[in-house]
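Omission of a single protein chain aside, the complex is shown with its protein chains in their original locations.
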Amino acid sequence: MKQATAKVTGEICRKFGNDRTRMMDIVLEVQARFGCVSPDAMEEIARALGTHRVEVESVVTFYAFLSVKPQGRVVIRLCSDIVDWMKGYEEVAVAMAKELGVTMGETTADGAITLTRTPCIGMSDQAPAALIDDVVVTHLTPDRARQLVRDLRRHLDPHQLVTMVGDGNNAHPLVRSMVRNNIRHRGAVLFADFVPGSGLRRALELGPEGVIREMKESRLRGRGGAGFPAGMKWEMARNAPGERRYILCNADEGEPGTFKDRVLLTERTDLLLEGMAIAGYAAGNATGIIYLRGEYRYLLPFLTNAIEQRRERGLLGRNLLGRKDFNFDVRIQLGAGAYICGEETALISSCEGLRGDPRNRPPFPPQHGYLGCPTIVNNVETFCCASRILVEGAPWFAAMGSSRTTGTKVLSISGDCRKPGVYEVPFGITARELIEMAEADNAGSMLIGGPCRRMIGPERFEGRICYDDLATGGAIMIFNRARNKLEIAEHYLDFFIEESCGHCTPCRVGLILLKKAVHKVVAGAGEPSDLAGMRDLSNFIIRTSRCGLGQAAPNPVLGALENFGDLYSGLVTERKPGLLPEFDLSKAVVDAELRAGRQSKYV
Amino acid sequence: MSRVTFTIDGKTATAEQGQTILKAAEAAGVYIPRLCACKDLVPHGSCRVCSVRVNGRIQAACVQIVTEGAIVENESDEIREYRRNIIDMLFVEGNHFCMFCEKSGHCELQALAYRFGIAAPRYRYLYPKREIDLSHPDVYLDHNRCILCGRCVRASQDLDHKNVFQFVERGCRKRLQVDGEALAATDLRVTDEAVASCPVGALMRKRVGYAVPVGRRPYDEIPIGKDIESPGEE
Partner (left out) sequence: MSSKARIATVSLAGCFGCHMSILDIDQRILQLADLVEFDRSPINDYKDFQGRCAVGIVEGGCCNEENVHVLERFRRQCDVLVSLGDCAINGGIPAMRNNIPLRECLEDAYLKSPGVYNPAGTVPNDPELPLLLNRLYPCHEVVRIDHFIPGCPPPADAIWDALVGLLTGKPVAPVYNRLKYD
């Protein structure tokens, strides 16, 4: 057994050239092959790659989809995002667990099926959803969940669970998924017609400097959420010293409530790959990598094929469009379940086969990125926009949107509405207009930009979607008036705790302490000064954390405090003398009472 | 090489191009408290004790490069408050029982708490369950006291040219792990820089505890950082 593991593992390592920087691919393949990356396998990987076992372990234990201990032959990951809860997660979870005879996180006694949960898998418009290995199942009900489990038990082949396929390329033979696109509104940029090669041709006419000029004139800002001007980023990478450059596409849309990149990946594949090639041309002597979140592994064959097809058509690979010395190729790097990898420096770490720890900045990626080379990291949508800007010209693009945020934005709308799905709208649209488009009656609050932003109430619904007002990477979650906003805040605080890399103290420890503070208030044991304490602690975490995760993680709590403050303040009272309300003697003595067979005389 | 001019707490100083704020301040006789930063090691930027306000933004001085005209705040109430918060958090995150720890009096975490006049942390202790690795003949590893500063990780790699330590897991489950079943199975030697690099009592030499009498230990009378603030006074 041990020898067999070593042999297969060794072969996998060789397949990736025993290259230390391909560690992610190696451990993912070992995981797929054996259902875990065992200590023996880690030993063998370390030997083959010329590193240490603890280095391999450090990577394996970082990612949620990798495990040191064996898992079932099939792993069911039920999506437990708040939207899934709103659509019946709990009933589905109970039904599945009961049918399997396990509790959440356990494997069936025969070692066949593991049931676990996972944060947002990018299916909020068709929740509750789950990943069964890499097969997506959507619109779950308790009945469907039970049937799925029964079927799965029979054949242990998740692909057989797909009986109906979705629209568009979800029906493509290389995808064959029940996922639906739910494209509700097509705008002028992303969902307009596009002739593959047209953007690249224009780029070659303009020359690299011309491309950058065009990009800058378009005033395109990064679509991932931070909104850094794309043209400026490209220029920095072009001007940075170094032989090789890298174009990284961030397809790790992990922000809960975001799923628009999933649709762009299958329906606008050419737009993306062309945008990357244009960036590669502008940067000079570049190679592309698409960092595809592990949750979208089901798109891997389709995307690999799309890349291959573009190579055949001279749109990727060597001598693009017949131009000598213009080589640009793309590989796909699969992630393995880590929200933090959406942060650009963490994404780079992960691409290099390391833990997805963010890095200290400066240096910034355009100067010193992947493998130390100048690197452009942009969101899927940003590259797609670039292709269209090259075809239609910067003035066309800059004429759309609001004064300081040009173009359109693809939004993922989910939650309490009748029309969840993908909407391409011009920047500057109001939250109220989105509520109407999505047919959300009774909307009481929204998370615009997902949980990394602060929840807003109706008094902010006239605000506009743009970087200077209501900024978003694409997530729009709508909650009706009856939803418990404090529960939502706690849910997402837990999410950030789970997804923190643990590098810096304020985020690693501070979030746990914040959770305790929130819990105390919600449990009715808080006093008014605790609310001030929660605010101070939140601001401390935001200001002193190294990366965007820590700088955003207290936002669910701060949003509730700032915009729905009376919800918390209604729970706190001035403390009475005597025992603290959070100390419960009856709970503290329960073990001893059981053991001694007598009751505490002080309770 | 040209030098850059900056101010720290209103005092003007110059620094080498490319120098970190922490080192530039040190050269100017200003102590910026730190835990994960350590002489001869690549900065880590993890403990955040060295947080300063630079041109309006909070930055970790150990990784931030000083720029021309930078205005650095190191001694403001706000910064003191943040640092105190971090020290408190490190105390409650682990199980730090100073009363019997051999590192007491030599411990940088404890010394910082003394310097900041902390009588008790403002947060509740988390009392985590952690392991102690006593397998090695000359060194022990007490995870109860580990503050995840990564000094041993870097010292082992960069100074000892080994790879005895690394972090595993993530978030609040993140912990130090050794390259083998236990410390005894690694190539760690008691003389390794990694052992000496631990700022707290996590990585300790065996059989040499309590050698210095109370009152004569490094931080008994002299606050940590005093050597930087007034060199030669000891």
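We call the chains A and B, going by the order they appear; numbering starts again at 1 in every chain.
Convention: a contact is a pair of C-beta atoms (placed from the backbone, for glycine too) under 8 Å apart; a residue touches a chain by one contact, two chains touch by 3 or more.
These figures come from a predicted structure and were not determined experimentally.
K.L.:
Taking the full complex into account, find the residue in A:50, A:322 or A:578 that is in contact with the omitted chain.
P.N.:
Of these options, the touching residue for the absent chain is A:578.
K.L.:
Over the whole complex, note the residues of chain B touching the chain we left out.
P.N.:
Chain B touches the chain not shown through residues 95-101, 104-105, 110, 113-115, 117-120, 124-125, 127-129, 214, 220-221, 223.
K.L.:
For chain A, which residues touch the unseen chain?
P.N.:
Residues 575, 577-580, 582-583, 585, 587-593, 595-598, 600-603 of chain A touch the chain that is not shown.
By our rule, only the chains that are shown with their structure count from here on.
K.L.:
Could you pull out which chain A residues touch chain B in their complex?
P.N.:
Residues 51-55, 57-58, 61-62, 338, 340, 355, 360, 362, 497-506, 508-513, 516, 537, 540, 543-546 of chain A touch chain B in their complex.
K.L.:
Show which residues of chain B lie in contact with chain A when the two form their complex.
P.N.:
43, 45-49, 51, 58, 60, 63, 65, 81-82, 85-86, 89-90, 92-93, 123-124, 126, 148, 163-174, 177-180
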